[in-house]
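Here the complex is missing a single protein chain, while all its other protein chains stay put.
Here the chain labels run A, B and C in written order, and each chain numbers its own residues starting at 1.
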Amino acid sequence: MKYRAKIADPTGDRSVEVEVHVDGEGVLVSLDGRKARWDVVATPGGGYSILRPDGRQAEAVPRRSPEGGMKVRVGAEQVTLELLDELTARAQAVAGKGVSRGSGEVKAAIPGRVLRVLAGPGDQVSQGQPVVVLEAMKMENDVRAPRDGVVRSVEVAAGQAVGTGQVLLVLEPSV
Amino acid sequence: MKYRAKIADPTGDRSVEVEVHVDGEGVLVSLDGRKARWDVVATPGGGYSILRPDGRQAEAVPRRSPEGGMKVRVGAEQVTLELLDELTARAQAVAGKGVSRGSGEVKAAIPGRVLRVLAGPGDQVSQGQPVVVLEAMKMENDVRAPRDGVVRSVEVAAGQAVGTGQVLLVLEPSV
Amino acid sequence: MTDRLLVANRGEIAVRIIRACRDLGISPVAVFSDADRSSLHVRLADHAVGIGPAPARESYLVPQKLIEAAKRTGARLVHPGFGFLAENAAFARAVQEAGLVWVGPDPASISAMGSKTESRARMKAAGVPIVPGMTTPAKDPAEIAAFGREHGFPLLLKAAAGGGGKGMRIVRSEDEVPAAFERARSEARSFFADDAVYCELYVEHPRHVEVQVLGDRTGRVVALGERECSLQRRHQKVLEECPSPVVSPELRARMEEAAVAAARSVDYVSAGTVEFLLAKDGRFFFLEMNTRIQVEHPVTEMVYGVDLVAEMIRIALGEPMSFASRPEPRGHAVECRIYAEDPARGFAPSPGTIERLRWPQGPGVRVDSGVEEGDTIPLDYDPMVAKIVAFGRDRDEALRRMRRALNETRVEGIETSIPFFLALLDDPDVLSAAVSTQFLEAWKYASPASSDLAAEVALVAAAVAATRESLARRGSSQPRSPSAWRTARPTFGHRE
Partner (left out) sequence: MTDRLLVANRGEIAVRIIRACRDLGISPVAVFSDADRSSLHVRLADHAVGIGPAPARESYLVPQKLIEAAKRTGARLVHPGFGFLAENAAFARAVQEAGLVWVGPDPASISAMGSKTESRARMKAAGVPIVPGMTTPAKDPAEIAAFGREHGFPLLLKAAAGGGGKGMRIVRSEDEVPAAFERARSEARSFFADDAVYCELYVEHPRHVEVQVLGDRTGRVVALGERECSLQRRHQKVLEECPSPVVSPELRARMEEAAVAAARSVDYVSAGTVEFLLAKDGRFFFLEMNTRIQVEHPVTEMVYGVDLVAEMIRIALGEPMSFASRPEPRGHAVECRIYAEDPARGFAPSPGTIERLRWPQGPGVRVDSGVEEGDTIPLDYDPMVAKIVAFGRDRDEALRRMRRALNETRVEGIETSIPFFLALLDDPDVLSAAVSTQFLEAWKYASPASSDLAAEVALVAAAVAATRESLARRGSSQPRSPSAWRTARPTFGHRE
């Protein structure tokens, strides 16, 4: 299958077209049009041992990230990327937008216990302002507003345990 | 559920009646009529951490054995046992027999490659006589006839890879 | 009858103590909160007792529950580990009063060292150097200047009524004294309505160097070298080594002598650590004494070839320490504390289930872990999940082994501090040991850019995984077993 991939990198995102085709002979890989046969075998724990055509070997473990996208551990490195299949990529290109933004949901990036809720429905908050404090592993962690806005609803209460990705509060949709 | 268990032991087999009942409160265990609540929790790898009512803790990993029955690793010890539920136990008691015996099948107890087949159809073999040689991990391993008998059929050929429990040859059924 | 020891702790240090018990033929008893019923320290113990809800204050911090657990299981000894109640003199006393054996120093030693003021007074009396400071407010600038001439500059001027860093001024030379004195006075007046100021020596860019001591009931106290623990984040040590790369044999001898004097001043029995600030000019000053086993004790164990936890237990049983002549150091050891946290997201806690775990092995590598593959790290406790320790014949070999060990480790399902350590071990100042306790305040972790290899491999892995997923969704007849992805004949390589 063919995908458009976006690799997140501190020096800027990169976009690559990747196609893999599995046949009786192995995995045929095309990276931005460069075609070659790679040797890919599954390893314990949901990973792969990947042999590049030049014999370079690396262990890679791809996982769906709770925030969407994928994280691939390659040896001790971690690569964050987004993979869109052709149809989705085309649709997004037409819409001129990446993944949904501005839905207004403020989510927990880590699991934890809600220590304090710092904003209530109707409150005006500005980008970066702490709105909820989560406690995990003896540390307090601020959850900040992703943009300016007005709080529509608070979905959690102090003392409550929350999981990664759980909605903590909702801002009015952005205009 | 209620089971009759037979524990294989070098000093002789022991038979125990065991009943477990899982309810909202935990696991109610009866061992030969002695009833108590045990604390049983699952651990990674298909095992359990088991707390006996007196606070004694042990890790136990039960597995079905390829030869039938179960093997339970308890710490570094291994306990081999057979577990029959009430119905089966009653049926076997009526039949006056344990698990099927004398079926005449000679099976591979380990995976390996068949190096030599030492008996052919029609051959008379006596108990303990090597009938097949398996090779595994740089070692030759004799498979011996479980009893006196006549070979009815040979199911494998030299060079063939076999798995644990695979039938190698069949003796005429015992009378 | 086999002796039983109750481990009044959880996680990695509980496992460490259980191993010492096994090595001594003592039967370990674990305690667990509701969040820890299936934790590794419970699974490795012979007995286990539930002591209440997840929050530590309702379980691991309740002396009576621990003592009751010991009594129920027939445990005779109690080892507190570190953290929780390890330096709580009242708990130590309660353990003893319950007729149990406390594996640690006497409650009186814990109390004496637990008080900042009492411990300083005792150190002064014992001739252990403490940071020089005035004990009464300065009447005039001349008094400050005289103090500086005696103890050296820079000095730190402080408001006597102050706190929180307010009203503090650094004075770097005698010239600066008069002006600084006036400013400090006026600030003190406006912040605290009290213009009394005093000064103490300001130890700039100090190192944290601590000495391991061990005392037994025969009255013997020995020092087992020092540990360098200057690399600290948020006042938490993250990487420790033994010996300190900057301590000479002469300095070591003087620090060890001071540490033994400190321990003797409180009749110290068991393993303990005397922490010092080491100034750039080679002077060192007593910080505090930790009256318990330390997180970083394995680096000392590897270099000195002793088992400190086993020694603590022997000593608690009334035996002398197990060595007649003091063990000699050999080589160098480094420890990295592996936390369940995400360096790429500001070190946010990362609890969760460990889906895949490979610890490093082989020569010179020791791992002390509190978790296994498949375990879930609870939210409720300290995020340290393991310690990786590397030994080498010299510091260079130890550091290279540590890099190898960190690179060999695989943890999936949670994030850990490993990428942080790999970056840290690339820093020239860390490699040349040119650090102080302030080093990591300024040092910022940044996720490294992916190498070309990693990016390519990641793309292929992600695309293969996504293709498998979508084939599986479509109920395709494509093989689903992972091994079916094994290719029969790659273009590279030589399979005939």
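One rule holds for everything that comes next: contacts are C-beta pairs under 8 Å (C-beta built on N, C-alpha and C of every residue); 3 or more make two chains touch, one makes a residue touch a chain.
For clarity, every value in this text was computed on a predicted model and none was experimentally measured.
Considering the intact complex, the chain excluded from display touches A, B, C.
Considering C:Phe82, C:Phe191 or C:Phe323, the position touching the chain not shown turns out to be C:Phe323 (whole complex).
Here one chain is not drawn; of C:Pro206, C:Gly364 or C:Pro378, the residue touching it is C:Gly364.
When the missing chain is restored to the complex, the residue among B:Gly47, B:Gly104 or B:Pro146 that touches it is B:Gly47.
Touch with the hidden chain on the side of chain C covers residues 15-16, 19-20, 22-25, 34, 37-38, 44, 48-53, 58, 65, 68-69, 72, 298, 301, 305-307, 309, 322-323, 327, 330-331, 358-359, 361-369, 372-373, 393, 397, 400-401, 403-404, 407-408, 486, 490, 492-496.
Residues of chain B in touch with the missing chain: 1, 3, 5, 7, 9-11, 14, 16, 18-20, 22, 24-27, 29, 31, 36-42, 44-48, 50-56, 58-63, 70, 72-79, 81, 83, 85, 109-113, 136-139, 141, 161, 164. Those residues of chain A that touch the chain absent from the view are 39, 41-45, 49, 51, 55-57, 59.
Keep this in mind: only the chains that are shown with their structure count from here on.
As a whole-number value, the distance joining the C-alpha centres of chain A and chain B reads 48 Å. Shared contact sites, meaning residues of chain C that touch two or more other chains, fall at 373.
Across the assembly, chain B contributes no residue in contact with two or more other chains.
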